[in-house]
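Here is the structure we will look at.
The complex appears here without one of its protein chains, the remainder shown in place.
Residue numbering begins at 1 within each chain, and the chains themselves are lettered A, B and C in the order written.
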Amino acid sequence: MQAALVGVTGYAGMILYQLLKGHPNVKKIHLYDHKLTESAPLSTVAPVFKSESKPVFPYDPQQIMTDNDVVFFATSAGVTSKLSQPYLANGFPVIDLSGDMRLNDAGDYQKWYHKPAAPENLMRQAQYGLAEFESARGQTYVANPGCYATATLLGLAPLVQQHLIAVDSIVVDAKSGTSGAGKKLSTTTHFTEANDNLQIYKPNQHQHIPEIVQELKNWDPTISTIQFMTTLLPITRGIMSTIYARLNHGVDQATILKAYHDTYDDQPFVHVTDTDLPTIKQVIGTNNCDIGLAVNSQTGFVMVASVIDNMLKGAAGQAVQNLNQLFNYEPTAGLDLQPTLI
Amino acid sequence: MQAALVGVTGYAGMILYQLLKGHPNVKKIHLYDHKLTESAPLSTVAPVFKSESKPVFPYDPQQIMTDNDVVFFATSAGVTSKLSQPYLANGFPVIDLSGDMRLNDAGDYQKWYHKPAAPENLMRQAQYGLAEFESARGQTYVANPGCYATATLLGLAPLVQQHLIAVDSIVVDAKSGTSGAGKKLSTTTHFTEANDNLQIYKPNQHQHIPEIVQELKNWDPTISTIQFMTTLLPITRGIMSTIYARLNHGVDQATILKAYHDTYDDQPFVHVTDTDLPTIKQVIGTNNCDIGLAVNSQTGFVMVASVIDNMLKGAAGQAVQNLNQLFNYEPTAGLDLQPTLI
Amino acid sequence: MQAALVGVTGYAGMILYQLLKGHPNVKKIHLYDHKLTESAPLSTVAPVFKSESKPVFPYDPQQIMTDNDVVFFATSAGVTSKLSQPYLANGFPVIDLSGDMRLNDAGDYQKWYHKPAAPENLMRQAQYGLAEFESARGQTYVANPGCYATATLLGLAPLVQQHLIAVDSIVVDAKSGTSGAGKKLSTTTHFTEANDNLQIYKPNQHQHIPEIVQELKNWDPTISTIQFMTTLLPITRGIMSTIYARLNHGVDQATILKAYHDTYDDQPFVHVTDTDLPTIKQVIGTNNCDIGLAVNSQTGFVMVASVIDNMLKGAAGQAVQNLNQLFNYEPTAGLDLQPTLI
Partner (left out) sequence: MQAALVGVTGYAGMILYQLLKGHPNVKKIHLYDHKLTESAPLSTVAPVFKSESKPVFPYDPQQIMTDNDVVFFATSAGVTSKLSQPYLANGFPVIDLSGDMRLNDAGDYQKWYHKPAAPENLMRQAQYGLAEFESARGQTYVANPGCYATATLLGLAPLVQQHLIAVDSIVVDAKSGTSGAGKKLSTTTHFTEANDNLQIYKPNQHQHIPEIVQELKNWDPTISTIQFMTTLLPITRGIMSTIYARLNHGVDQATILKAYHDTYDDQPFVHVTDTDLPTIKQVIGTNNCDIGLAVNSQTGFVMVASVIDNMLKGAAGQAVQNLNQLFNYEPTAGLDLQPTLI
């Protein structure tokens, strides 16, 4: 199969390109950039790939659909909201790593993204692709989940789906490395400011909040909101979503562990580490989400720690999971990665 | 006045020694080390002070009481539980930076510290010294608060004292730099393991939990426990205590801000930054506790971020605050410090 | 005395402002900003000083000379080259932290700074202010040395002045934290790029090279150039200049150590640590330059490690040293700083 990738210059695009190169079913990758007006070698467009002279083509949806079997968008928010129409109209498969088509509601998009939304009928045609819960098989347009949303939803799923917690007690304290903020320069991610520091940002305003709530509602319609806070860590890669919730009456550690194992033991990428709490480092370099927990019998709360590599399970890796579902490949094809370890 | 310092080799002791050297009312500092059998120059005992030939004396309580007006203990847990008796018996002022005398209950101490406790009657004579709430004036034995306890209690005080939140909804996600773990080598604080990582540790078992609960109970006797988790950051200095709680009916942001300002506007070291959330870096190098907050009207929760320099407000700085109260010095004497900034 | 400070928003300006506030002889500080058109509170101009409502005035040389006894410029390169004339014309004392007036040769300035130079006659009137070697006493315009130049020149001085090495064998491998690059955002100092990395930059092109050579020539006119390379460290503050040179015949470790001690034992801020090699951390927070060395009897080379806090001895601290010399204050006035230690 042949795959198109739009946006190889951003961090997620770079990593996705590496994964696709290692994917056994992807025979050819065509690169496109919506800022180019004529073709240029990859080594020029993305100097990090210095030895690769492969061309990057200007963006052309017709060409993309003619020459490829699927297109990945690793573009910033605000791009695919404008570009999604022809693919949906032609039933051509898209895997969109941006947040543009994750929400079903145009008003929500505008409120949280501060940008014009795609037409709402298109938004509704896109399917949210949290790979462990929604198969991309048979879909046209897969909205690949956000990094924070992935770690948080995987951490919450068994608790919410099996009604083990008081949903109005959920508190999520999520932390991310700086790569999540992308290549764009900012004071917050200036080394002198970010190093030796911890910075809460976008309090109650992070654009992954509506995405999390939308998915939680599918699992439990009584949920209408969530207390969720994002903090910038002085590390490059990785997310930890630390989740707190009050256990429902009669729920104990054994019940909870069983729920997590029932949910994830068949999943190749989600590992339940029981009461051995995972560190961020143990998942870096992999598409894994490791989840551990601690029940506090005094307070009646459970704390769940869910960790991912934001560039892999939180972006490019999950995009490949969705590719594998779309085309009925082995679930782990292209994702048999070993952790960085140190 | 003349001050004795026992334990100049640990991180808190080093910083305390620096503060005492800069304190306008401290005329002379005598150093003691309970591991020495004979005097040795400071440059040998603590090579970080390479140019100082000042003697460090073996530990001798009689000598300490004869030659000084106060003694500071910057020793590890388990030391002052054995040594506190003569000072209490003689009414000689002690400021104890260790956790040995913070709790009133010997059973609690043994449960959380995994060490034999001091006799409970002595434990009860020691006064917990959270400087903004308990004056050390007139006290004999001041138990200087723990670093996490300081950040957390200062962050919670207005909410709990003024009954603005549902106390059973409190969740504290606290983060600390590695210096809080001291000089003792461990795998957790080995650079290769700690760098680029985030590690939750001692889940529901941190020894500052009973200290926090004991103090909260003074403010609201209905509190019997707290959901509190500690995470190791890949930074050297600083603590952020991120506190979540559900607001009581009718409490809004204005009410809360007023409560914080009423509580702290007269305090020289606690700064309420309103909705401008503080970063760890902004307090490093100072004895300040900066507190900001974000009310979420959708969830009905408030998030409070309370940051301190764990070595200063979380240890040596607060010890000097307690000294100033004990001896009726200016509250800011010796603590007029400027932030590191960058 | 009253001091004017132009440029409080940059890193060096912030630190200098802190030092001046703590200086016993500075009664009043007036702040100016050449980008302002009308006065504004400091908390607005430099939000890092959130609690300070002190006014920052628009730049006005006449006002500065009327209201102050000295002016500090903590502005970027290219500013004082245009502004220096009135001060020199009026004999009004200036301490200039920028590189604009350090070189004597306008052509050199243009070559290395890629900007128009000040008139060469003004450049020659400015005195280079490496505080251990040129007294600012009696000067009008002091060009405060660059950070790399300070560490390197102090490390080289005894070797060059006393002709202990083959000057054409000198190799300097200098490393700096990111704060040296200032607040300006760049890809090189983006956290995601700088963290976990080491980046050589401006190879053979750093603008401190001609400044170092100019000063070395004063000490040994046979020197015409120097092999000097700069590397960006993933730390915030601090410089280490690692210097290598071949020893002249008959020079051994004892000779060298004597030379360093003869040169620096009377200097309050330069500490010769002999063969105990200094780390960057040990000088952070101080105006010190610590220098240690290792003689290799097999290769006949000496390696000298010279470390400074680039913000203090490398910028604001040395500026205060120059102030003290200009006004005949105690050499350590305002600079009695304790190291950060951890």
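In this section, contacts are C-beta pairs under 8 Å (C-beta built on N, C-alpha and C of every residue); 3 or more make two chains touch, one makes a residue touch a chain.
Predicted, not measured: the structure shown is a model, and the values here were computed from it.
Check each of C:242, C:263 or C:286 against the chain that is not shown and name the one that touches it.
Once the missing chain is taken into account, the touching residue is C:242.
I'm checking contacts with the chain that's been left out. Which of B:198, B:235, B:308 or B:337 qualifies?
B:235
Of C:77, C:185 or C:229, which residue touches the hidden chain?
The one listed residue touching the chain not shown is C:229.
So that we can see where the missing chain sits, which residues of subunit A does it touch?
Counting only subunit A, the missing chain is touched by 11, 14-15, 18, 21-22, 48, 50-51, 179, 195-196, 236-237, 271, 273, 276, 282, 285, 311, 338, 340-342.
Identify the residues of subunit B touching the omitted chain, counting contacts across the whole complex.
So the residues of subunit B touching the missing chain come out as 11, 177-179, 181, 183, 185-187, 189-192, 194-196, 234-236.
Since one chain isn't shown, list which residues of subunit C touch it in the complete complex.
Against the missing chain, subunit C presents residues 168-169, 171, 173, 175, 192-193, 195-200, 203-204, 224-227, 229, 231, 233-238, 240, 242, 244, 275, 277, 279-281, 284, 294, 296, 298-299, 301, 303, 305, 307, 342.
Going forward, only the chains that are shown with their structure count from here on.
Which chain has its C-alpha centre closest to the mean of all protein C-alpha atoms shown?
Closest to the centre of all protein C-alpha atoms: chain B.
Please tell me the distance, in whole Å, between the geometric centres of subunit B and subunit C computed from their C-alpha atoms.
37
In whole angstrom, how far does the Cα centroid of subunit A sit from the Cα centroid of subunit B?
40
Taking each chain's centre as its mean C-alpha position, how far apart are subunit A and subunit C in Å?
46
Residues of subunit A touching 2+ other chains?
192, 195-196, 234-236
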